[in-house]
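The complex appears here minus one protein chain, its other protein chains still in place.
What follows is subunit A.
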Amino acid sequence: MFARGLKRKCVGHEEDVEGALAGLKTVSSYSLQRQSLLDMSLVKLQLCHMLVEPNLCRSVLIANTVRQIQEEMTQDGTWRAVAPQAAGRAPLDRLVSTEILCRAAWEQEGACPAPGLGDGHTQGPVSDLCPVTSAQAPRHPQSSVWEMDGPRENRGSFHKSLDQIFETLETKNPSCMEELFSDVDSPYYDLDTVLTGMMGGARPGPCEGLEGLAPATPGPSASCKSDLGELDHVVEILVET
């Protein structure tokens, strides 16, 4: 079986990786593993988008995981655009190395897998490690538009709808991963895109009765979005009648 075969390889690799890592004790390996997990999650979201009607629970859980990683990477200051080819590439060693991520926080030597939800650190041992992480995190070139924004923008951009992620994946070339997390602009709300109905269940703002015509809750980029939100709602009415 797929899982069994992979496991056997994992065992072998894990031993090697463990041996190597035992001496490493640097943050960068953790970042690499975290990046692998992010890649894998994005691939999963993309794949499930290709199914006829994806499992909403699974999609939400994967999206939450992606969000978590992003938030932590932002905290570390290591967030950068995912390289286009990263999505397709899934080398065994990179995937295997993510085994490390499965371990509990306190087991990781030198790494700080803090919850990263932005609200401070609760445990002593973990908080000791965190400042070390921040200081040592390598500064990567900030190539994405994303990074130019202030922290508040970043946080707002995290809360992309599953819908937008799915629409991106559908309408764009899958290699344009960086656009996945950039601010939403008009292309996303093409009439065609909305009517395609790939994510039948996860449409924004259904119009049941009167509530639907109200503008969407203003987000960080409110002005642009509320107009598009209204358009979307109107289309939704048209589509559902």
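The rule is short, and it goes like this: a residue touches a chain if its C-beta (ideal position, glycine included) is under 8 Å from a C-beta of that chain, and two chains touch if they have at least 3 such contacts; residues count from 1.
Definition applied: contacts and distances are computed from a predicted model.
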Inset, instruction - Identify the UniProt protein name of the omitted chain, choosing among "Signal peptidase complex subunit 1", "Centromere protein M", "Glutathione S-transferase" or "Serine/threonine-protein phosphatase 2A 55 kDa regulatory subunit B". - result: "Serine/threonine-protein phosphatase 2A 55 kDa regulatory subunit B"
Legend entry - subunit A residues touching the omitted chain (full complex): 1-4, 6-8, 10-11, 34, 37, 40, 44, 52-53, 55-58, 60-61, 63-65, 68-69, 95, 98-99, 101-106, 113, 115, 122-123, 126, 159-164, 197, 200-206, 211, 216-217, 219, 239
